[in-house]
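These notes concern the structure reproduced below.
Complex shown without one protein chain; remaining protein chains in place.
By letter and in written order, the chains are A, B, C, D and E; residue numbering begins at 1 in each of them.
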Amino acid sequence: MQHLLVHLQAAAAPSFSDKPYLNTGDNAWQMTAATFVALMSVPGLAVLFGGLVQKKWVVNTMLMTFAGFAAVLIVWVLWAYHMGFGSPLLRGANWKPSSDPITNFFANFIGRPGTTLSSTGEEAQASIPLVNPGMPAFALPAASVVYFQFVFAAITPLLFLGSVLSRIKFKVWVIFVPLWTSLAYTVNAFLLWGGGYWAQQGAGDFSGGYVIHLAAGTTGFVAAAMIGPRIKKDREKALPHSLPLVAIGAGIVWLGWNGFNGGDPYFASANAAAAIINTNMATAAALLTWVLWDVFLGPAKKPTFLGAVNGMVVGLVAITPSAGYVNGAGALLIGAIDSTIVWMAWTYLSRARFMKKVDDAMGVVYTHGIAGFFGGLLLGVFADPTVVEYQSVAGSKISLRGALYGHPKQVLIQLLAALTIIMWDALVTFVILKVISFFTPLRMSDEDCEIGDLAVHGEEGYPETEGVSRILPGYGETIGVPVPSAAPADGSITVGGGA
Amino acid sequence: MQHLLVHLQAAAAPSFSDKPYLNTGDNAWQMTAATFVALMSVPGLAVLFGGLVQKKWVVNTMLMTFAGFAAVLIVWVLWAYHMGFGSPLLRGANWKPSSDPITNFFANFIGRPGTTLSSTGEEAQASIPLVNPGMPAFALPAASVVYFQFVFAAITPLLFLGSVLSRIKFKVWVIFVPLWTSLAYTVNAFLLWGGGYWAQQGAGDFSGGYVIHLAAGTTGFVAAAMIGPRIKKDREKALPHSLPLVAIGAGIVWLGWNGFNGGDPYFASANAAAAIINTNMATAAALLTWVLWDVFLGPAKKPTFLGAVNGMVVGLVAITPSAGYVNGAGALLIGAIDSTIVWMAWTYLSRARFMKKVDDAMGVVYTHGIAGFFGGLLLGVFADPTVVEYQSVAGSKISLRGALYGHPKQVLIQLLAALTIIMWDALVTFVILKVISFFTPLRMSDEDCEIGDLAVHGEEGYPETEGVSRILPGYGETIGVPVPSAAPADGSITVGGGA
Amino acid sequence: MQHLLVHLQAAAAPSFSDKPYLNTGDNAWQMTAATFVALMSVPGLAVLFGGLVQKKWVVNTMLMTFAGFAAVLIVWVLWAYHMGFGSPLLRGANWKPSSDPITNFFANFIGRPGTTLSSTGEEAQASIPLVNPGMPAFALPAASVVYFQFVFAAITPLLFLGSVLSRIKFKVWVIFVPLWTSLAYTVNAFLLWGGGYWAQQGAGDFSGGYVIHLAAGTTGFVAAAMIGPRIKKDREKALPHSLPLVAIGAGIVWLGWNGFNGGDPYFASANAAAAIINTNMATAAALLTWVLWDVFLGPAKKPTFLGAVNGMVVGLVAITPSAGYVNGAGALLIGAIDSTIVWMAWTYLSRARFMKKVDDAMGVVYTHGIAGFFGGLLLGVFADPTVVEYQSVAGSKISLRGALYGHPKQVLIQLLAALTIIMWDALVTFVILKVISFFTPLRMSDEDCEIGDLAVHGEEGYPETEGVSRILPGYGETIGVPVPSAAPADGSITVGGGA
Amino acid sequence: MVLVTAIIKPHALDTVREALSYLGIAGMTISEVKGFGRQRGHTEIYRGAEYRVEYVPKIKVEVLSSAEMADEVVEVVTKAARTGKIGDGKIWVTAVDSVTRIRTGETGPGAI
Amino acid sequence: MVLVTAIIKPHALDTVREALSYLGIAGMTISEVKGFGRQRGHTEIYRGAEYRVEYVPKIKVEVLSSAEMADEVVEVVTKAARTGKIGDGKIWVTAVDSVTRIRTGETGPGAI
Partner (left out) sequence: MVLVTAIIKPHALDTVREALSYLGIAGMTISEVKGFGRQRGHTEIYRGAEYRVEYVPKIKVEVLSSAEMADEVVEVVTKAARTGKIGDGKIWVTAVDSVTRIRTGETGPGAI
């Protein structure tokens, strides 16, 4: 006994705590994981997409990424977090499950809006009302969970930004994103993560195969259809302007995913570590699979870098719903299978008239939508009940059982959850954009599209190179002086198409 | 009892410890946070500034960043850390506070120099003599705190590097930085963080609004004034050469700030998490505020990417003094208010004759100096006493109370602390540069400035493109061979202005 | 007693645990450290090398980095991890050390292959059979250690990729890497980290000065010799195409090394923090040392950015074997000494006929091979026994004693371990490449080398710039349309040398 | 023989190329140039300051042709490149003493 | 009509442009070129190895003018671009058979 205490003291004594709920290791990991995920957005997606667009669009792409990230945070702390993770909005205090599934569904559909601004809203113990009864108590402050969930909420619009690049109006973007976050994302999150209807039905989505990726694919596709295609020239010659920028973004996205999937247990647990290695395994398998398909069936029968990046993204998305529910063999197979499915869709389905009509600039509907959809179904197949997320409050292990382990119904549950997300997000996207379009056109003018960044932001991505100075180093002395800010250049902005 | 012990064992048993003071969660977070902050410098600021300068200066900018980072570490471990965080230099062992504030001030002004090189200097329990009595004992090794404080000390000169870019001599830079760190930064740190005079007076500076940003703004401005402006051409045509580089740097800086502000409680605490989310909230608010001002009052009435980056930096700086002292509402307001102040200063104050005369290349005096100054005052307004950093040793909560919560004097204390920093850093900067200028000119020759990197370092940022090879792929066979290293090219280095 | 329990409860109560072995702080740090190291590979080395090669090779370089990273993970989880860290393959169950060193050597040479795919293979307590008896029990799940060791295994081939860039066939690369990992790396790891022969002899290699860097230098050199040099033009005009890309990679590599060396204690311990600060100190010293040599003895007597990066890499490599075994003074000296050695070798040894013949494109044999070799010997000199890694199970402190502290034999042990690595890796590299060469040529055709990325991958690094669009924005309308994927362009791929 | 040099707006290049190929002229050499003239440049904004870019990007097209075809070439290019807005560009014709095809060494009109 | 072509140092461009506008010539076409001549290039260092860059960056200015003004143009450019140091560049004049303004189709001196 004496010995035990001494041992315990050695182990635990150094910790200070004014917050008895706090576990410093869990909190350290949660803050770290959130930071990794945030880096996936800025600078990750900003330069991944920035490198994939033409030079004339790089500023617009990066600015929409940064501004979108910022805009989500404002609504998140003012009302949206609680709509995704708070108490159910459409339920009385004494609510009991009804025999009518529709009633149950809507009673467990979305949370009650509220801010997280007060000191207790940040420093009190984290809690997700509908989830608390089942899982061990959070050893984290609210701020850790609110921020972690924010970086997920923020990356989702940035993913579907890929669908509408190079023609959506900046103003429309910064209005659409907060509305979509408030009305669509919160529902996705509530249904699957906030303890809502599909969580109650046993649907699994470890880190957002549905909540995030299927949602992004759906929303991007619908938005791209409504906003219309890029101008003909941009679409036909959609040449990336810098593959090294893509590599920087892709690398950060890959490893940022260690936080994405590793942070979702909310504990610095064995399951977190398993989720990380599974994520990397599926990604490695998917990347190599895509490259192999490129070599054997691709247009030039050559391994390509952008193909590898496509495969990588598909692998990351594929394993996201199941990272902490499957074992290593499952992870490898999910990566290889989903990569094959998406490669085929990308190559053959894209020839369908229907798919051709909608100009999904970055192919988000493939690498996130289809990849997420099948990733979720594959969870239903490969979920291994011996992979344990954690012990529930009741003492039982929390895990999922897939078809391979005797529970084929899991696939069906996954499918229905997926369809719910698709329908709701498509509907919300349609309605928001429709309403916005009554006030302002959704797309830039064709003239602005011809010119790009310079027309929209008065900036270029590589101003010195594009501008006078590279060719004319001595130029500034007489004409490069800053003009008084009020005087717009006469006859100005004639570069590009107009030139 | 039995149960309790079992529970405790489950929780704590796995930990090993030969260091009874250690809390692994706190240490994990401290090492992680420090790494995030270090990334803000290399590669963060290296490419943020590197993208903002002309192509001909990118190598010089990046090399000064890397070398400055390295140079600070050497003096930090040899003597400077203890000058900022050690025992007071100008105090006897039996010192008692005197009735004379000047005596008190100088007795609590700077620490006694000393190295951190020994094994105990690295592995023993961290300790800041004047601070220890008030806060819970560090659960960290000395190395964690020394390194964490190093990355702060290192980024400060890299910030004011932005003021003197494109003309300061490399040699002067690598001499100035260690001297400034030893004489100015250590005092800033001691006064506010090492338990020195202003800390004793109750001034707050959570993560360096004064110690770092106001200091950088002041130093940069004075140094820019003394070194003189960039050559006319460079100043008039200060065109950035790559906005994607800026985006990469900006993204890393934003999220690196999670370590910057999140690491300052020294514990992986609730307050750390609150500081992180507050940081992001203020930043989001400031970014969007700046973009709005750009749209409504800007020269072209357009949202700009570099405007968004300016706003982002201001938000990060604004919240730095108060990240763990204010609640979420305070954070949002601080971001929006400080962004407005700096936008106005940037736009209107910059027209003042006085401001125009000094060529602060990156506008550090605005985005760090003014932003930090007002950020510190806003702490005096918005500090919420219910936001608790941690329980003190005595058991009371450690927190600050601002004017809004009934303590207007806090604003005054903040103001006086700010003025101390401004005066001391301006003075030290002036003296060091004056002394250096007796031995060597502070600026490069105008001819070198005309040419840039090639003259100063014999390198260009994009050699292959600038050089012969892109235009002349076959060129190397006869003339591109490495010349014997001793033979300088005759009549060489004539590119650029001389060409 | 009452008090103690309350205190303990405050400290430890919040932790949940279904894994009694788990320490959340240790696990948080291990996952974080692994992520930092992974970022060193993608995007770190991808863009560091990508920036250093000519524009026409940037895609090939980045794709080999991503694909190599993925390929290692597949073999790692299928068989290789256990070959490096499992039970010894060539030992019976009742094996006893023999009096014959050769017998002992081979009995402690390599582990038994096995997968890590099952749920227990990921979530059970980590364990390294031959090491367990000596060190405190891991407070980590297997997945954390398997993944952490993966990122080390993965970066090693990516380092020697630098030697064979710009001519090795992509197919050969993706075959060579998994084979080399399985046959060479596993042996390196087992001998020094898996508790194998050299570990038993007391050789120290904290984080891979031998296992990784000496191995990479050796392998790269042998492979470069066998594959032959780059084409004449590429070798003679080996101009980097983008120094900012190099800076991004270099910055990530530097700070990623905080995970590299900081993660190797396997605990978020004081030693981890000491290893981090030592790493940065050696690096700062080495960087500044290299720059000084450049200024005093360099070809142009100027400080250069790429020189600083070389110095930085050497410092990181130099301290790697000893980061957690030396004190701060040792770290500074190791950095400065090794940087001097490598600078001299790079400048003077490189003129030797022998060194000139082998075209080690990035000079890996210098900055990793020689740097690692001497770094390991310097450990034998500077290891300070008072720097304690942790308490062993037996209660004694685990540490190393170098020549300076009375144990000169440590240098000899280090030397012999180094020679073992050199011989084995050279041999395995030779054999694998020889075998592969029976089936397919190791190098691309000279025509492909002339053209670069476009020939090998059908892609260019900056397609829009290189392509028609920058010069011809309106071009796409008639001719830029995607051609039916089956129809290869007639007479196509004639750019570059063929043009 | 003559050399016809045309300075045109970048987006007109495709039309010009097509128009020339109707004339049976497939060969030409093009380059990026910057033009100054009646058409003005544009304004850019960086960190709140405006900068004027006074030049306008143009494409220079150089076509060797027989003297007889010169007028036709000029006419065709003029039509193809015309938008009617300021900045459409210029075409000029210069006499060429000799033309050689490097591959074969042949000279004269056949070398074009 | 004639075409005056000048190879000048990049930093002389502004002065040349100004000088020409005093002559009433606002139009011109410029491009980046690399020159070889008496003026030598420079040395660069990468990873310890030195590389020679033998060319020197120059600007090519092309100005169409009436034959009468040719001498004046040459004189003005010569003065504006002269530094007196090696590498100041060359100016040459070639006869032009015809000039067309694409926008209007007009030809001859008025088209310039």
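Some observations on this one:
Note that in this section a residue touches a chain if its C-beta (ideal position, glycine included) is under 8 Å from a C-beta of that chain, and two chains touch if they have at least 3 such contacts.
Fair warning: this is a prediction, and the values are worked out from it, not measured in the lab.
Of the listed positions E:L20, E:A49, E:V63 or E:A81, the one in contact with the omitted chain in the full complex is E:A81. Where subunit E meets the missing chain, the touching residues are 2, 6-8, 31-38, 55, 58, 60, 70, 74, 77-78, 81-95. What subunit C contributes to its contact with the hidden chain is residues 454, 457-460, 463, 467-468, 471, 479-480, 482-483, 485, 488-495, 497-499. What subunit D contributes to its contact with the hidden chain is residues 1, 3, 17, 26-31, 64, 94-103, 105, 111-112.
As a working rule, only the chains that are shown with their structure count from here on.
Counting C-beta pairs in contact, the pair that comes out ahead of the other among A-D and C-E is A-D.
In this assembly, E is the chain whose CA centroid lies farthest from the centroid of subunit A. In subunit D, the residues that reach two or more other chains under the touch definition are 10-11, 32, 34, 43, 45-46, 48-51, 55, 58, 87. The set of subunit A residues touching two or more other chains comprises 8-9, 11-16, 22-26, 28-29, 32, 242, 248, 268, 457-460, 463, 467-468, 470-475, 477, 479-480, 482, 485, 488, 497.
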